[in-house]
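Only one protein chain is missing from this complex, and each of the others stays in its spot.
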Amino acid sequence: MNTLPKQNLHGRDSQLVEQEGKRQDLGFGTKLNDTYSRLVNKDGSFNVAHKNGTFWDRLNLYNRLITMTWPHFLGWVLAFYLLANGFFAGIYVLAGAEYLQSTSDQSFYGPFWKAFFFSSQTLTTVGYGHIAPTSFLSSIIAAFESMMGLLSFALVTGLLYGRFSRPSAHIKFSQRAVFAPYLDVNGWMFRVINARSNQLINVQVEVTMSRMELKADGDHYRKYYPLALERTKVTFFPTNWTLVHPITRESPLHGCTPDDLAKSDTEFLILLRAMDDTFSQEVHRRYSYRYDEILWGHKFRPMFDNSQQSMLNLDLDKLDETEEVALN
Amino acid sequence: MNTLPKQNLHGRDSQLVEQEGKRQDLGFGTKLNDTYSRLVNKDGSFNVAHKNGTFWDRLNLYNRLITMTWPHFLGWVLAFYLLANGFFAGIYVLAGAEYLQSTSDQSFYGPFWKAFFFSSQTLTTVGYGHIAPTSFLSSIIAAFESMMGLLSFALVTGLLYGRFSRPSAHIKFSQRAVFAPYLDVNGWMFRVINARSNQLINVQVEVTMSRMELKADGDHYRKYYPLALERTKVTFFPTNWTLVHPITRESPLHGCTPDDLAKSDTEFLILLRAMDDTFSQEVHRRYSYRYDEILWGHKFRPMFDNSQQSMLNLDLDKLDETEEVALN
Amino acid sequence: MNTLPKQNLHGRDSQLVEQEGKRQDLGFGTKLNDTYSRLVNKDGSFNVAHKNGTFWDRLNLYNRLITMTWPHFLGWVLAFYLLANGFFAGIYVLAGAEYLQSTSDQSFYGPFWKAFFFSSQTLTTVGYGHIAPTSFLSSIIAAFESMMGLLSFALVTGLLYGRFSRPSAHIKFSQRAVFAPYLDVNGWMFRVINARSNQLINVQVEVTMSRMELKADGDHYRKYYPLALERTKVTFFPTNWTLVHPITRESPLHGCTPDDLAKSDTEFLILLRAMDDTFSQEVHRRYSYRYDEILWGHKFRPMFDNSQQSMLNLDLDKLDETEEVALN
Partner (left out) sequence: MNTLPKQNLHGRDSQLVEQEGKRQDLGFGTKLNDTYSRLVNKDGSFNVAHKNGTFWDRLNLYNRLITMTWPHFLGWVLAFYLLANGFFAGIYVLAGAEYLQSTSDQSFYGPFWKAFFFSSQTLTTVGYGHIAPTSFLSSIIAAFESMMGLLSFALVTGLLYGRFSRPSAHIKFSQRAVFAPYLDVNGWMFRVINARSNQLINVQVEVTMSRMELKADGDHYRKYYPLALERTKVTFFPTNWTLVHPITRESPLHGCTPDDLAKSDTEFLILLRAMDDTFSQEVHRRYSYRYDEILWGHKFRPMFDNSQQSMLNLDLDKLDETEEVALN
C-alpha cells in the first residue's frame, strides 16, 4: 500500500544517543523551552492550550461536571431542569394543551405553564395526577419524558457521587518559598499542610528546578535539575511539613544570587503524591514557585499554638507566616 | 480415586529449561506464531476468537453495557423500556383492562395503549393515578412492576456511573510510524497526544517488535524483541510526545530495508500506561504498527501553532502531519 | 495501673531467630499444620471457621449481599419488598384502614390488601393517589414510609453497582494438573484461561507446594516450598496459558512417586493476580490442586480449533482435555 524507497537502516555507533537519553525534562519537551512563562500554574495546570480535536474530546463533559465548583454545578443542574421543562412544555402545547386534563380549574395560568408544571411533575416522576395526559400523543410524550426523568436521576446521582468520591486532598502550600539558614548551611524551603481532617499517609515529594542556561552555541535553553531534599517521604502527615533543599556544594543553587534566579527565569516544580487513608486513593498535587515568589533570608514561624498544653494545636492560618533571619 | 502408575519423577539437569525461560512472547504463546495476521488490532483487541464457554461468560453483560458506544447504550435503554412496557401492557390486558380504572374517558386509544401508558407510569414510578388498578390481580401486577421499576432505576444509575467513571484516556497515536533521522543516526518514531484536557502523569511506554524468523530447522517462527526507547517515561504529558527508538548497532532493526520488514511480517506492539490525575486511575492503551503503516524517510511536523506568543498552542489536527526527509 | 515485675530483658544471641524468620508458611501458621484436610478450597476460601465475634462482623452484610449469587440477591430483594409492604400494611390497618381514602370502590379485597397496595405505591414512590391517607396518623406513617422507600432505592442502587463493579475475572483453572514431559525433562503443569472477553494484563502466578514432612524428632509437620515456574508473568493473556514447573534436580518434586505425594498429603497452592484492562482493577484468584487431582503421564490437548484459518479460535470447552503420554 505504500512505496517505500529501498533504503537501508545502517545502524551506526552514536555519541549523542546515550547523552540525549539522560536529559530530564519531566515531559515538557523542547518546545516549552523557548517560552518565558510559568511552566506549572498555581492550580497545577500547564501553560499549554489545545486546538482542534474532536468536539467530545474538547468538551470532556464528565471531567468538567466533576471538577467544576459546586455553585457552577448546581447552576447547570437547575438550568438543565428549567430548559428541559420548557422544552417539553412547548411540545405538549404543540400536541394540544387541552389534552392535559386538569382535575381543577387551572386555566388562570395559561396552557404553557400548565404544560410546564405537568412536565416538571413528569420529569421528577412526582406525578401528582391533578394534571394528566388524555390524548395518545401527549401520553406518548409523557411516557418518553418520564424515561428521560429516570435517566436524569441516574445521571445526577452518578455525577454527585463522582464529585464526592473524587480523590482529593486539600494540601496547602505556603504562598512563598524561602531561603533560610538550615543547620550549618542554608536551605531552600517551603511548607505544606493538610487542611482537612482526612489522614494522608505515605506522602512523597519531588522537586525539580528549571532554569534557562546558556548553551555553548550562544543559545539559551531550559534545563531541569532534580533537587535533593532533606526528606522526600513521611509515613504520617499529622502536622505541617517543611521541605528543605540544603544548599551544599552539590546543589545547583550553590553560589546563586537573587539576580541569578531572576535572569535565568528559575522555577521550582513540585510534585506531591499521597495516599488518602479514608478512601485508599492516591492523590496527586502539582505546584510551582517562581523566582519572584521566594523570600530571601526569611524563615517560617512555627504553626503551633501552645496556649493549651493538653493537645497540640496546629493553627492553619499561620502557614504563610515568616520572619527575617540572617543567612549563614 | 485415580490409579496413578507408580512412576518416578527422576529430575535431570536440563539445558533447555533455562533457555526457554528467557523466551519473551508477551503472552501470545506459540500458537499465535503461525498466523500471518495482525497480533494487536488498532483498538487494542487481539485476533483471537472464543468458542463455547458458559452463556453468561460469553454475554459478559456488564462489560458490554459499559464499553458500548453511547448511541448503542441509549438505544438499548429505550428498547428495554418499550419492551418492558409492552410486556406488562399485555399482562394487564390479560388480567382485564377494565380493572385499570380511568378518571377520564380514554377509551379512544383502546385497552392495550391504556395498559401501556399505565405500565410506563408504573415502571418510572411517575404514577399520575388518572389510570389506577382496581382489581386484586392488576394491583399485584402493578406492585411487582413498580418494584421492577425501582430495580431498573438502580441498574441504569449504576450503568451510567460505571460508563462515566471507567478509566479512560483519549490518547491518540499517529496513524503511521516513521523512519527519520535522529541525532547522528536514524530512528523509528511514532507520536502520541492526550486528546482530552485531563492531565495524565507518569506516562510509560513499552515497545516490542515482533517478526517471523527462520529457524535452524528451516521453519519460520515469530520472535519478539523489546525496543530500547530514547525515553520510556515522562512525569507530565502536557504536549505531544514523539517516541524514538534510535537505530544503533544494537538495534534489531539495524540494516533492515523496507522489504525485510514486509517479508518478516514485522509488527511493532505498543503498551502505554498512565495515571489519570483527576480520578487517580491507571489507564492502559495498546496499539500496534505493522510494516505497511510505517513511512520510510519521513519526519513529523511540529504540532505547535506559534501565531499566539502568549501561550503554547498544540494543534491536535497536526498529529499525523509528516514531511519527507533524507535518512542519515 | 499494672504491677509489672522488675525483670530485665537481657537480650541474647539467638541461633533460632534468624532460622525461624526464613520459614515460609504463607500465613497458614503452625496450627494449620496438624490438619489433614485441604488448605485452600476450590473457590479460594480457607478451611477455617470463625466463632463468636460481634454480630455485625459475623453478618458482614454488605460483603454477603455483594458476593451472593444473582438469584439469591433478587430473592432477598423481593422478600424484603414483600415483608416491608406487609409490615406497613399491618401498621396502616392498626392506624385505621378507613383513613386510606379510595377514589373507587375497592372494598372487595379487604382492608389489609388495600393497605398493602397503598404501602407498595408509597414505598416505590409510584403514588397513584387512587388510595391516599386522610388521617394525621396515616399521613405521618406514609411520609415515613416514602422516606424509607427513598433510602431503599438508594441502597439497592448502591448494591447493584457494587455487585457489577466488583473486581472479578472469570479465570478458569483446568480441573486437574498433570505430570507431562517438558522439553528434555518432565514438568508439573496446569492450564488457565480467561473465560470472559475482558482483557487481562500483567497476569502473575505464584505456586507453593505444601506437604507433610518427618521432623528429626519423629513428628510430622507441614512444609511449604515455592515452585519455580517456566514463566511467572505474561503481559497479555489472549489465549490459554499452560503453567509449567520443570522438574529438574532443584525441584522439591525430584524423585517423587504418586505414592509419595499421597502419603505426604501434598497440595499445590496457586495465587494468581492480574489487572482488568476495562476497569483498571487488580483481580486475585486462589486455587489449589491436591495430590489426587493430578494426572500422572498425561498432557493437555491444544485448545485451538483450526477449522477456520482467518482467526485463531480458542475452544473454551477443551480446557480439561488431556491425553496419555510417556514421561521422560
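Chains here go by letter, A, B and C, matching the order in which they are written, and residues are numbered from 1 within each.
The rule we apply is simple: a residue touches a chain if its C-beta (ideal position, glycine included) is under 8 Å from a C-beta of that chain, and two chains touch if they have at least 3 such contacts.
The structure displayed is predicted, hence computed values, not measured ones.
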Contact set of the excluded chain (shown chains only): A, B, C
Option from A:K42, A:R58, A:R196 or A:K223 whose C-beta touches the chain left out: A:R196
Among A:E18, A:E98, A:E213 or A:E230, the residue in touch with the chain that has been omitted: A:E230
Interface with the unshown chain - residue positions in chain B: 125-129, 157
Hidden partner chain, residues of chain A it touches: 77-78, 81, 85, 103-104, 106, 108-109, 113, 116-117, 120-121, 124-130, 152-153, 156-157, 159-161, 164-165, 170, 179, 182-186, 195-199, 201, 203, 230-231, 234-241, 246-251, 253-259, 275, 277-280, 292, 294-297, 302, 304-305, 310-317, 327-328
Chain C residues touching the omitted chain (full complex): 1-2, 4-17, 20-21, 26-29, 31-32, 35, 37, 44-54, 57-58, 60, 62-63, 66-67, 101, 103, 121-122, 125-129, 132-136, 139, 142-143, 146-147, 149-151, 153-155, 157-159, 161-162, 166-167, 271, 281-284, 286
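Heads up, the rule we're going with is that only the chains that are shown with their structure count from here on.
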Between chain A and its twin chain B, rotation from the CA superposition, multiple of 5 degrees: 90
Copy pair chain B, chain C: interface residue numbering same or different (half cut): different
Most central chain, judged by mean C-alpha position against the global CA mean: B
Chain A-chain C separation of Cα centroids, rounded to whole Å: 37
Length of the line joining the C-alpha centres of chain B and chain C, rounded to whole Å: 26
Multi-chain contact residues (two or more partners), chain B: 103, 121, 125-129, 153, 157, 159, 161
